[in-house]
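What follows is a single structure, and I will ask about it in a moment.
For this depiction, one protein chain was excluded, whereas all remaining protein chains were kept in their positions.
And now, chain A:
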């Protein structure tokens, strides 16, 4: 009888940007039910934190327009009367301005805030009393950090049992591999870990390699687009996340090489109004719908110059702060009407032109010089809130901007839909999704969108991977490590990133069979390396103390991969994995002679749908099942309350995986 039940295990996986959590293990493992932003807001009282931004309502100057706004204000007004000159507060679930991110590059930078975040996660999930917790640790956490976290969980939540597992180890549970190189591309950093024979290789581990995360790519986009006004960091961040941002394989030519070929030639009208010739970035970038504006572009442009400072992505936020909002809205309104007129004319006009206009969007992204993505403007949201604009005003602004899809709570663009869908489906409303609900606009961008990884991130990452594997103590294992590369993490989500990284590795490091040994390569020149023949049991790798210490991993992982999914590992194929690959294809003792991505077992439909970027969470579920249910603490895979009482936080080092 296992000491815990399936549905009473809480898994928390904190990250610098996103913290994943889930209560209970479903029959078939699903992506994390809770995705929470890893940030808190400072509360009024020092040392206390709030999960949502609490904003002081400014009412002094704009109380008039507010009152004639909507009904809700009436309620607030009455509250106000009660509290006299007390400040009025409101929750702002959209804004992240002034947020404190307790984890920086995986490291816990602000402990009180981190504790607050954990508390928030715990309270959000709200597990029943007596729920054990499995926490996924960032690789960069120090031993001391492990102790502190352990102490916090035992003393704050009084958990009956607590497990701590390295995220790279968790990933290997998801893949069920005994040898793997885990490349976890995060926000500001990447972690590279070798796991050899179920043992995590601490020495030479690539920990929090700086400038190798998604942020590095955003910064690169900022740099590339710095010439174009309005492309702030936020815009670039969302551009990176949008599906139009792609890293092209080297054999695909960048479409920008022949400027404005398709669009320009076929449809002069479209070219004129979109600036597709790319030469003048100052021109207005319309959205896809109003391309063939036809008759009167001159007047429009003339008007726009007043406020929009001849940019498509203009800084509306500053207009709002400048107090020109109503003018701007009026102008937008005019524009819209003109557009509508233009469209009608368009409809009456030649069908041929319309077809021509419709053609370019059908091209795949990598063949188009320009493409559009949807941008949610949070800066504007913040500016408006600060200026005390009512929600009525916000709606007006939204519809004014609504060239593109203009519902506030709209389905997100495909890429992020992937990440948020499970949350939406599984729960209704409890989930604090990533920010959404800012103002949406379509923005057009040129070939810069293919250059996100140009800033040397791939080279840095490749070098770090090479270094990490070369540091693996067991020379004979390195070939296997190269053959089971796992690239995951939300930073690697950019389309084409994994392929590009693999390509970089291949081009730089692969050792080709030597022509000088082509005849001798058939000779067993690696006789000196032990031949793994007929090994039916995994050989104990480390003599002495290590057995007692880490040896526990082995049976656990075996149990994970065999007991639970017998169909996947027909009789002892796990063993097969550990034995194959001892032979090198030439007489090279050097590695890598081949580089391959590891394949993940695809038996969890929900995960398959979403993608395995967060496979470490899948591994955490597998591990939780093994540690708390199958193994039930026999291999000391977690720390019990009694263990904690006896050993104190120090004891976690013996249970940590």
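Observations on the model:
One rule holds in what follows: a contact is a pair of C-beta atoms (placed from the backbone, for glycine too) under 8 Å apart; a residue touches a chain by one contact, two chains touch by 3 or more; residues count from 1.
The rule is simple: contacts and distances are computed from a predicted model.
Per the UniProt record, the absent chain's protein name among "AAA+ ATPase domain-containing protein", "NuA4 histone acetyltransferase subunit", "Chaperone protein dnaK" or "SCP2 domain-containing protein" is "NuA4 histone acetyltransferase subunit".
Within the complete assembly, A:207 is the residue of A:159, A:207, A:481 or A:655 that touches the hidden chain. Residue A:508 is the one among A:130, A:158, A:334 or A:508 that touches the chain missing from this view. For the chain left out of this panel, the touching residue among A:50, A:145, A:396 or A:499 is A:145. The omitted chain makes contact with chain A at the following residues, 45-47, 111-112, 115, 142-145, 148, 151-152, 155-156, 202-204, 206-210, 459-460, 463-464, 466-467, 470, 473-475, 507-509, 511-512, 514-517, 520, 523, 525, 528, 541-546, 549-550, 586-591, 648-650, 653.
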